[in-house]
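This report concerns only the one structure given below.
Only one protein chain is missing; all other protein chains are in place.
Moving on to chain A:
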Amino acid sequence: MARAGGITNAVNVGIAVQADWENREFISHISLNIRRLFDFLLHFEATTKSKLASLNEKLDTLERRLELLEVQVGTASDNPSIFT
């Protein structure tokens, strides 16, 4: 009886160890996927910042052009004698 109980305990320990290794493997997979997800987020952040910077530059250029056009139109409107 004692011998059979020792074998059963050994089997249970082996099953527990196997389950523990499976859990560890699952956790490692999840952690790896989460790290990949963070890498993607970092890359996406850099790409988005670059695109937003280029878009901001374009908008600044457009704003300056609009200001220049406003000044030119204002000058031409203040001096209507040059059109006569």
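Heads up, the rule we're going with is that contacts are C-beta pairs under 8 Å (C-beta built on N, C-alpha and C of every residue); 3 or more make two chains touch, one makes a residue touch a chain; residues count from 1.
We adopt the following convention: contacts and distances are computed from a predicted model.
For the omitted chain of this complex, the UniProt record lists the protein as "Protein ABIL5", which is one of "Replication factor C subunit 2", "SEH1-like (S. cerevisiae)", "tRNA-splicing endonuclease subunit Sen2" or "Protein ABIL5".
Listed for chain A, the residues touching the missing chain in the whole complex are 19, 23, 26, 30, 33-34, 37, 40-41, 44, 48, 51-52, 55, 58-59, 62, 65-66, 69, 72-73, 76, 82-83.
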